[in-house]
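Here is the structure we will look at, set down as C-alpha cells.
Here the complex is missing a single protein chain, while all its other protein chains stay put.
So, subunit A:
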Amino acid sequence: MTTNPVPAVVEDDAAPLTHPQLRELYNLMAAVRHLDTSAVAWQRQGIIPGYAPELGQEAAQVGSGYAVDRTRDFVFPTYREMGVARAMGLDMVGYMSTHKATWHGGMYNPLESRFAPIQAVVAGSVLHAVGWAHGQTLAGHAAGEMGVAMTYFGDGASSQGDVHEAMNFAAVMKSPVVFFIQNNGWAISVPTERQVAGGSVAARAAGYGIPSLQVDGNDVVAVYEATRSAFAHCRAGNGPVVIEAMTYRRGPHSTADDPGRYRTLEEERLDAGEDPLTRFRQRLLEEGVADEAFFAEAQRLAEEEEEAVRAGIADLGPRPGSEMFSLVFQEPTPALQSQATAWREESEHV
C-alpha cells in the first residue's frame, strides 16, 4: 500500500498521549480484534446471521473513536464501525444486536452514546452529520466549545452524490464536521483505483476548499492525532475537515463475501502491509510502555469481554412483534393500529 501523507493543515497544541493512554489504546485494539474475529466465528456457528468484519482497520477505528468527546460530539457510523463503537464505550450487546438481526440500527441509545444508528445505505448518513453539525452552529456555541460531528464512510461510498452534496454544504455553511474516510482499498470487489477518480478522496476536498489530510490508517497514534487536530479545527469554528485514513480490509467484505473471486491470498498479504496490532505492540515494547505481561492481560480481558457479549446477544431473544407497529411513528396512524390489532388476534390463534 502506498500512503502519501498530506501535511496536516490543522495544528493543535494538545499534549502527546501518555503511557496509560497508549496502553488504553492497545487494550481497545485488542478487544476490537478479538470481538471482530469472534463475530465472524459466531456467524459460522450460526449464532448471528451476518457480520461486516473490520480486520485490519482497528487502528483507523480505535484511533479516531478515541478522539471523540462523548459529552458533546456525535458520530455517524456505517455498518463497519464496531471498533469506533467500542472505543466510544458503547453497549456492545446493543451494538451487535443489529448483526443478530434483532433490530435494524442496533439496540443502544444513540442520544446517550452519541453514536447514530448503524447505517446500511452507503453514504446514507453523511448528510445527517452535516445537519447535526449545522445545528451546533445554530445553537451558537462559543468558539472552542462546539460539538463536532464525525461521519464515517468508505472509498466506495465516496462515489455517492450525497458525499459531494455533504462536503459542499458543510464547506458553504462552515459546519463542524469531520469526514472520516476509511480507505480500506476495496468496495466489496472493486479496488480504489476503479472507484475513486482524482487520485484520492482527500484530494477532492480541495475542490470544496476543505482542509484535508491523508493519514496512515494502520498507525493508531497517527490516526488519533489527526482526528484530534481535526476536531480542534472544527471546534474553533473553522468549518469541516476531511481525513482519509489509508488502511486495508483484510479478509472478506462481509461474512457473505468470497474475496477469492477478486484477489489472491498472496495479493492480500502483500497489499495489506503490516498488521496494525502487531505494529503497535512492537512500538509499545520498544518504547518500554508495555511488557509481555501487559499484552497477555489485554488478551485475557478481550476474551472475557467477548464471552460476555456472546452471552448477551444469545440472551437477546426475539423482540415482541408489537414493536414492529409501535415504533414506526411517535403518533401511530389508525390504519397501523388496526393492523397491529389484527396481527395480535391472528398470531394469538396460530
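Note that in this section a residue touches a chain if its C-beta (ideal position, glycine included) is under 8 Å from a C-beta of that chain, and two chains touch if they have at least 3 such contacts; residues count from 1.
Note that contacts and distances are computed from a predicted model.
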{"item": "Complex member absent from the view - protein name from UniProt, among \"Nitrate/nitrite transport system substrate-binding protein\", \"Peptide deformylase\", \"ABC transporter permease\" or \"3-methyl-2-oxobutanoate dehydrogenase (2-methylpropanoyl-transferring)\"", "value": "\"3-methyl-2-oxobutanoate dehydrogenase (2-methylpropanoyl-transferring)\""}
{"item": "Contacting the left-out chain in the complete assembly, out of A:55, A:126 or A:215", "value": "A:126"}
{"item": "From A:68, A:90 or A:149, residue that would touch the chain that is not displayed", "value": "A:149"}
{"item": "Residue among A:13, A:286 or A:331 that touches the chain left out of view", "value": "A:331"}
{"item": "Subunit A, residues in touch with the chain not shown (by the definition above)", "value": "74, 76, 103-105, 107, 109-111, 116-117, 121, 124-136, 138-139, 149, 161-162, 165-166, 168-169, 172, 323, 327-331, 333-336"}
